[in-house]
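One structure is given below, represented as structure tokens, and several questions about it will come after.
Each chain you see keeps its place in the complex, though not every chain is here.
All chains are identified by letter, namely A, B and C, in their written order; residue positions are counted from 1 within each chain.
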Amino acid sequence: MLHRRVLQFLIIYTLGLTLLLVVKYLLNLSDYVIPSPESLINTSQQVFSRYFGDVMDTLLVAIIGQVVSICLAVLVGVLGRQTTWFGSFIKVAAYNVQAYPIVAIAPIIFILLGDGFMSRLLIAAMICYFPLLLSILGIMSEPVVDVEHFYRITGRIRWQLEIKIRAFENIHKLTTVVSGSATLAMAGTIVAEFMAANAGIGYSIRIALYQSDLSRIIVALFLIGISLSVYQGLLEFSGSWVKKTWASA
Amino acid sequence: MLLACRHITLKYAGSEKYVLKNFGFEIDGPGFHALFGPSGVGKTSLARILIGSISDYDGEIVKRRIQSILYSYNMERLPGWSNVGTHLDRITPSAKRDLKDEMVNAFGLASFCSQRFSQLSLGQKNRINLIRYLVQDFQVLIMDESLANVDEITREKILLTIKDLFPDRCFFYISHNVLEVSKFCEHIVVIRDANKQPQAHLIKGQNFSNGHPLDKNAYEKTMLEIMNAS
Amino acid sequence: SAAEKLNYRLKWLFNASVVGDIWATDQGLFSEAGLDVLVKEGGPERDAIKELELGQAQFGVASADQVIRALSKGSPVVVVAQLFQINPLHWIYRSDNMKIDRLDDFKGKIIGITYGGNDETIMRTLLAKSNITESDVKLFSVRYDFTPFFTKKVDIWPCYINSQGPILKQKLADAGEGVAFFNPSDFGVKFVANSVVTSRKMLENNPDTVKKFTTALLSGWRISLDPANRDIVLETLKKYDKNTPPDILALQLDLTRDLIKPDAAVEIGYIDVDAWKQTEEVMIVQKVISSPVSVEKALQPQF
């Protein structure tokens, strides 16, 4: 599975790169618009190991951010699942926060939280949590009548149990969305670094953009893609493991 | 009187037809009773009225000394995260552990407790589900085709066990089997189409239980009565 | 107190244009002065003046337009030294097919400006100065990447001459194209760029600290820009800016020197009050601020 993911990523990356180069030669664009293969190779030799370190750095923050956003999404999903006024209030709040592009509220976040680790983590988590939230809200607000009936009529239902039942019945959807949201955690962390950090691959991308160095960006995209493929592969693996063990403990 | 339905009238939203019309019956006390009638006549609807999950009806329900009416049906599922044995343990009040074990054996389920619910046969599912309800506190339990997918021999055994163990409770057993309801039930509420009046007839059954002989003639008479009332 | 932690927020990332700041911290000039200073990189979302007020920083680098805007909103900010004597914000163009010797040469050109940025203010002032109306030129909204300039959709593009300049120049040279830069101050528009700021409270309560800080910082700039130290300074710079090739770094350093110390007579850190006044004037004319702020009152050289 992991092996397959990496292979597929390589194919996609190659396809994308080929497309760029085809455009370059078709439109006869100079090297400063789209770098030549040689300059790509040069650049990658120069920056590969440094960028690799940066990507690992970013991945680490992304993983923490993903965990935080899973917790956040579960929390909001659980509170917002009720059709009560408060439930829908929570939902509106969550939606509204998300509607604002992070660039617009970043100044406010920095004012309130300073520029420490917290701001970065918050931004990463905010970007990542929303798809999780949507799925979890959808799942948590839909009763599984045939299973819940017994607990409801015998007065045994508790919100924890309700959540457990709905999560279990939708475990496939949940694992899909959790492993999928890894990509968003990564993107979120990179954006946060782009705006505020002084480490990580987002920081390196900002510099490359500032120096208008597309070949570095292409190298960075490679490293981001490949590490993410591995991470996602592992997440999917643990997803199916969770499915298996929860259903046959 | 324990439970009475009076002038119950029910029409589903958007539908023209009455499901129940001026429907009524009265049950004096505990016992194993049946709700009987052709498919689509309104048995499940009545059950849902009794537990309050349908509230858009006319008429009145009168209850005496009933704190808890439970309703169990044959499509229910147990959560899949533990095996059925663990699940039963968890929902059984500790005072009723022995009762539960007794039923697990009597219902022929002892060797299936380590399986997941999804790995059971239909009839096994029915039986496990029923046990969950029987170990709860209740005055009235409505069993909506709860044993529909269980073979006759096992079913008889289960009914006799229930009658033995819970003489002071009130059951409403929904079944399509005339023989069965005639034989085992104390009263049979025979329900017929809403445009026949009265819609319900209360018929005395044989109320057969362990250690009592079954009067063949009376039994056949009951069946006949039910047929006629339908 | 000597042990007090001071945060110094830069306006941008570590690169050659903050070489003096880097030198001062790397060579321990601050600690020699008994100060514990943490130099922090800036970025697009950073605003040193806000951090001064919030207490997250005690010193910072801000551009003149930021300072004047903050003053106009009552922020108690003071300028203790001016780093750039010439604004590094220039415009780049391909010198093979055009020449900008006079402002009139702008006519008919497609000019990139960052709407809302100070390059907009400067360019509009230039255009107004030479009576060029918006219909004589085509203004193009600039974003952070250079593609429209690279693909020749835009003729003239704003850039920082000492950091982006050498990189762009080299890229286009590799493709056989020549470039030139247009400097607004050559045409009489002096718009002050980066300066060192602190809060008025800091200046009043800890005048000593402010003095020590400014002195240490400026000596960092002085040493690092001394041509005699060029090689060792480049070595140090390399440690902080790993993303720029050494040859470019050297070019950047030389260009930075010209902007910070354009001629021997000007002392590093010198606050050019006239330039500040002109900057304020420009901002009023361009309606960036609504009323005068008397910027000279906030200019308090501390060295």
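As a working rule, contacts are C-beta pairs under 8 Å (C-beta built on N, C-alpha and C of every residue); 3 or more make two chains touch, one makes a residue touch a chain.
Since the structure is predicted, the reported quantities are computational estimates derived from the model, not experimental observations.
*Asks:* What is the chain count formula for the full complex in this file, using the labels shown?
*Replies:* A x2, B x2, C x1
By definition in this document, only the chains that are shown with their structure count from here on.
*Asks:* Need the most distant chain from subunit B, centre defined as the mean of C-alpha atoms.
*Replies:* C
*Asks:* Just curious, how far off is subunit B from subunit A if you go by their C-alpha centres, in Å?
*Replies:* 51
*Asks:* Express in whole angstrom the distance between the two chain centres, defined as the mean CA positions of subunit A and subunit C.
*Replies:* The answer is 36 Å.
*Asks:* Which positions in subunit B touch two or more other chains at once?
*Replies:* Residues: none.
*Asks:* Any chance you could list the residues of subunit C touching two or more other chains?
*Replies:* none
*Asks:* Under the definition above, what is the set of subunit A residues touching subunit C in their complex?
*Replies:* 29-33, 50, 103, 106-107, 110-111, 114-115, 195-196, 198, 204, 206-213, 216
*Asks:* Contact residues on subunit A for subunit B in the complex?
*Replies:* 146-147, 149-150, 153-154, 156, 164-165, 168-169, 246-249
*Asks:* Can you check the complex and tell me which residues of subunit B touch subunit A?
*Replies:* Per the touch definition, subunit B meets subunit A at residues 51, 70-73, 75-82, 91, 116, 129, 132-133, 136.
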